[in-house]
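Data block below; observations after.
Excluded from the complex is one protein chain; the other protein chains are retained at their positions.
Chain IDs A, B and C follow the sequence of writing; residue 1 opens each chain.
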Amino acid sequence: MRRFYAILIAAALVYMLISFISTVPSYGKADLKERVSDAFLSKSVNAQNAKAWLEGKAIHRQPAKEIYGKKVKEEGSANVVTSIVVNYRSFDTLGEVTVLFTAALGVSLILGGSRRKQYGREANFVLKTSTGILVPLIIMFGAYIFVHGHLTPGGGFPGGTIIAMASLLLYLSDEKFFLSKASTGALEGSMGGTYVIIGLLGLAIGGYFLYNFLPNGVVGNLVSAGIVPLVYVAIGLKVGAELSGLVTDLHSEKEG
Amino acid sequence: MMVLLIVLPLIFAFLAAIKKSFSYPLLVTSTVVNVIIVLLLKTSVPSVHVLGGWKPPFGINLVLDDASYYAVLIANIVFFLVALFKETVGKYSTVLMVMLAAVNGFVLTGDLFNSFVFLEILTATGVILASKRENYYNAFKYLVLGSLAGSMYLLATIFTYTQVGSLNMAHASYFAISEKAIVVITILYLVGLGVEAKLFPLNGWVSGVYGGNDLSPLVMATAVSFAALYMMGRLFLTVFGGYALHILYVLALITIVAGELAALYQKNLLKTLAYSSIAQAGIVLAAISKSTEKMVSLAYFHLTNDVIAKFVLFLVATFLVYNYKNLNGVFKKHKVLGTAFTISSMSLIGFPLFAGFQSKLRMLMEMFKTSDYLFPAVLLFATVIELTYLVRWNVKLWFEDIEDESEVKGPALRATISIILAILLVGIFLAPNIILNPTTKVAKALLDSTSYINNVIASSMGGM
Amino acid sequence: MMNYLIILAGAMMIIAAVFAVEAKKILDAVIAMSVVSLVSVFLFIAMRAPDVAITEASVGAGLVTAVFLVSLFKMKGGDEQ
Partner (left out) sequence: MVFWISAILIGIGVYGLLTQKNLFKQLISLSIIDTAVNIFIIAVGYVDNGKAPIYSKAVPKFMEGAFVDPLPQALVLTAIVIGVGVLALGASLLVKVKEKHSSIDVENMKGVGE
């Protein structure tokens, strides 16, 4: 009986979604001129008439223009997704960082042990040796990903996760390895604080929280896009520390 | 300025992660500072903060109008009061700081996706609070429902984006969304918010979470519940003016009846209060769904009374449940707590002399005027059942023979706060306008989507 | 060509999802779930979302599977039916 109701509810939901699909532009035919995204892509938010936009009267047509390798006043990341995540909608990202912070905090409150859990199994030779070689490379790769977040795909979150993977590998290969809670907590907290302080500096300098107060530079250069790389480095380190802490909590047990 | 309400608790929470022993002082500081900021903000209503300087509908904006101001005020005061109880808060201070930031963000934001992010933070922090005192299974139930609701909320948000072309609430409110699309969108939002707003049939988590420990009911039944019910009004009245309200009405009525009946058959004090909280949420939602200025105003008036009464009831009940094995006659030892408990439960039932009477009676009169008799009938039915179980509990706690002879020393702070709030309930009966005036403004602000849009437009035309 | 690949990927995901929901052993279900995530990485690339693909591959498929496996190991297999 339970299955029958479940099928009924799931089918009703799927029917609802499918009936909605007919109102969406069909797959691959999305029209960006009707959405805010065109302004993000052409980096012309400040030039838009917001009133006309809100009232749905604006002509959203954007002229074709050269962006890569040029100085763009408004926003300087080559990766437009990054420019949305860390600049146009940076406040969402602050919330996202907070969710991860909360999750790591929750896991440590729920599982929180102070001692490494022993499984009594020795990792084999191949795993041990290759971990020694791979861990620095993985950490470097993670750092590369978040430092170049404004130029290439990636960014703080995958970069930080990759760093956390290195610590997971260490936990798998070594029964004794144990990160101290104080060090990950300190890195996590200070990097989170850095993000908020960057935002508050924007509030002090430009009048808006998370205002981009640094020069944008040339699109495509490593040092460009104002606060974006700074924020992404902070996020990358924070996520790395946070998830390493989470992995630590999963591998720990209570004293006694 | 208003962004500080969200950011300061957050930065304090990050600092607390560096040095764990500072977390409780930081919690107290952040709640005190937040209450001060809220009081200072009174002069800048209405205003809009544009984050990062990216004007709406492109960036994210925070909207402070009469409605969101009132919700923020209540939420911050509640958190301030909760933060005073050091023993109860325990090692959960950092979680409470994050939750305070999330409640403020959820209420203030003018962006649909941003509200989804804050909703998820609320769920995550709520789960952690619920897991206190090894209440793991109930916390997990809440996590599953909350996460499912989050997914539906996200789907609804992205559906709105496909129709409107932005994620801004003012933009969505202005835009005429096609009939076929808005039905699906509003139903998904109903599911998404229904979990936090305790709407039937998504409220299976409530009794377990409220009844499982001594911290989560204090914040969840008051501040979080208020924020969720505020958001219901904001989305269904301001943004999607008038759609799906009849569905909300029917579900709310079922919620009332189901909640009261479950409370009647419940043998556990905390769970009884939890079910009663569900029923009160149903009353508020039913009144909101009428979408007239009078009824919406009364809805938030009733919600305020409920929040105050529930805060006192849970404050007293958690103390009793976790300190005594048997509750019979326990008020003979704690007369002040008992008085506060009785006053609050009388207010909940709606006896004359207490705040609940004002809101319930006014609601009934208003409904009779519009000759809708279904809601009054359900409301009276609910009152009768409430009378039964609350009087039963009061009798049990006051007059039955004491079985647990031990006596815990009188909790002075708890008694003071609960008796002050209980007296406030009497005060509201005598001068209902101290609450009714602000809630009338809330109702005006929620129903007047034109001025909401104009506020946001004004902020996008330069100036702060 | 791309369309057929997407249909193939979709079919794989649906089969894996059904398997994940109905599998008797939880370990199998976790692996099927990570298959769903990994195939979705392909879909993200096909829809020109490299950022999302990297994040899903590392965070969604990698970390979630790792966390699930470690916690499954901690509960010693969870109740296998």
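One rule holds for everything that comes next: a contact is a pair of C-beta atoms (placed from the backbone, for glycine too) under 8 Å apart; a residue touches a chain by one contact, two chains touch by 3 or more.
Being a predicted model, the structure only gives us computed values, none of them experimental.
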Contact set of the excluded chain (shown chains only): A, B, C
From the listed residues B:Tyr24, B:Trp54, B:Phe85 or B:Phe113, report the one that touches the chain absent from this view. B:Phe113
List the residues of chain B that touch the chain left out of this view. 113, 117, 120, 123-124, 127-128, 131, 134, 136-137, 139-140, 143-144, 146-148, 150-151, 154-155, 158, 161-162, 267-268, 271
For chain A, which residues touch the unseen chain? 2-3, 5-7, 9-11, 13-14, 17-18, 21, 24, 27-30, 32-33, 35-38, 40-43, 61-62, 64-69, 78-81, 84-85, 89, 92-93, 95-96, 99-100, 102-104, 106-107, 110-111, 151-153, 155, 157, 219-220, 246, 249-250
When the complex is taken as a whole, what residues of chain C touch the one chain not shown? 3, 6-7, 10, 13-14, 17-18, 20-22, 26, 29-30, 33, 36-37, 40, 43-44, 47-52, 55-56, 59-60, 63-64, 67-68, 71-72, 74-75, 78-79, 81
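In this text, only the chains that are shown with their structure count from here on.
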Let me check something: if the centre of a chain is the mean of its CA atoms, which chain is farthest from chain B? C
Write out the two chains that share the greatest number of C-beta pairs in contact. A-B
Rounded to the nearest whole Å, what is the centre-to-centre distance of chain A and chain B, using the mean of the C-alpha atoms as each centre? 30
Using mean CA coordinates as chain centres, what's the gap between chain A and chain C in Å? 20
Seen from chain A, its contact residues with chain B in the complex are 16-17, 19-20, 22-25, 34-36, 39-40, 45-46, 48, 50-51, 53-56, 87-92, 94-96, 98-99, 101-103, 105-106, 109-110, 185-186, 188-190, 192-193, 196-197, 199-200, 202-203, 206-212
Help me check something: in the complex, which residues belonging to chain A touch chain C? 79, 81-82, 117, 145, 153-155, 157-158, 161-162, 164-165, 168, 243, 246-247, 250-251
Note: in the complex, chain B contacts chain A through residues 3, 7, 10-11, 13-18, 20, 49-60, 91-92, 94-95, 98, 101-102, 105, 113-114, 117-118, 120-121, 124-125, 127-128, 131, 136, 155, 159, 161-163, 165-168, 170-171, 174-175, 178, 180-181, 184, 187-188, 453, 456-457, 460-461, 464
